[in-house]
Each structure stands twice: as C-alpha cells, then as structure tokens.
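The other protein chains are all here in position, but one chain of the complex has been omitted.
So, chain A:
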Amino acid sequence: MNLNLEKINGCTVLFIKEERIDAHNSGELKEAVLHLIEQGEVNIIVQLEHVRFIDSSGLGALLSGYKNAAAKSGKLALANMQQQVLSMFELTRLNRVFDIYADLNEAFDSET
C-alpha cells in the first residue's frame, strides 16, 4: 500500500495514496497505523483525499487504529474524505466515532 507520512504543525499525518482500500490492502494499513502508535505517534490524522472506495475491512482497519490510539490516550482523526467514502461512515454510524475534517487545516485548527 502506498502511504506517505509527514509531520505537519506537530501532527502526524498519514497520506493514503491509493484509490481503493479493500480486503487486499487493509491489513497493511492496519499494521502501518499500529506500528506508528507503538512508536509513540498516538495523535494521527489520516488524509483520505485519493481514496474513492473503501470496504468493510478498510473501515475496520481505521477503527482498529482509532481504538489503539485511544487506548494510549491519543486520537486518530480523518480528513479530506470523498462524499461516497463518507457515506460508508454514515451508513455504519462510524461518523459518530471519528472526528472527520473537511481538510487538514480544519483538522490542525481543532487538534492543536
């Protein structure tokens, strides 16, 4: 899975450079987030601008990251989500679990 990691304004931002998150690559995403959290990066913003499709395993990978970050008093938030992807969060009510921001600036304003 094509992922980029950047520190911006003191936040750890994980850019997902894939159009599709499904059961073929969601395990890799889950491991990458878990690895970050184990390294002490517990406040993470996942930037989803390029993602135009997510399945149940992709939602599960992000939920796993959210729970692991919360267990270490951190937070995993989401930004730049496309409308169709957002509708999957709404259908599963996961939009009530995650903080979802329109873009990174909105995320930084709220998180810092």
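Keep this in mind: a contact is a pair of C-beta atoms (placed from the backbone, for glycine too) under 8 Å apart; a residue touches a chain by one contact, two chains touch by 3 or more; residues count from 1.
Quick note on the criterion: contacts and distances are computed from a predicted model.
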| item | value |
| --- | --- |
| Complex member absent from the view - protein name from UniProt, among "phosphoenolpyruvate--glycerone phosphotransferase", "Cytochrome bc1 complex Rieske iron-sulfur subunit", "Putative anti-sigma regulatory factor, serine/threonine protein kinase" or "Binding-protein-dependent transport systems inner membrane component" | "Putative anti-sigma regulatory factor, serine/threonine protein kinase" |
| Touching the absent chain when the full complex is considered, from A:Ala32, A:Ala70 or A:Val97 | A:Val97 |
| Residue ranges of chain A at the interface with the undisplayed chain | 20, 22-24, 53, 55-57, 59-61, 63-64, 84, 87-88, 91-94, 96-97 |
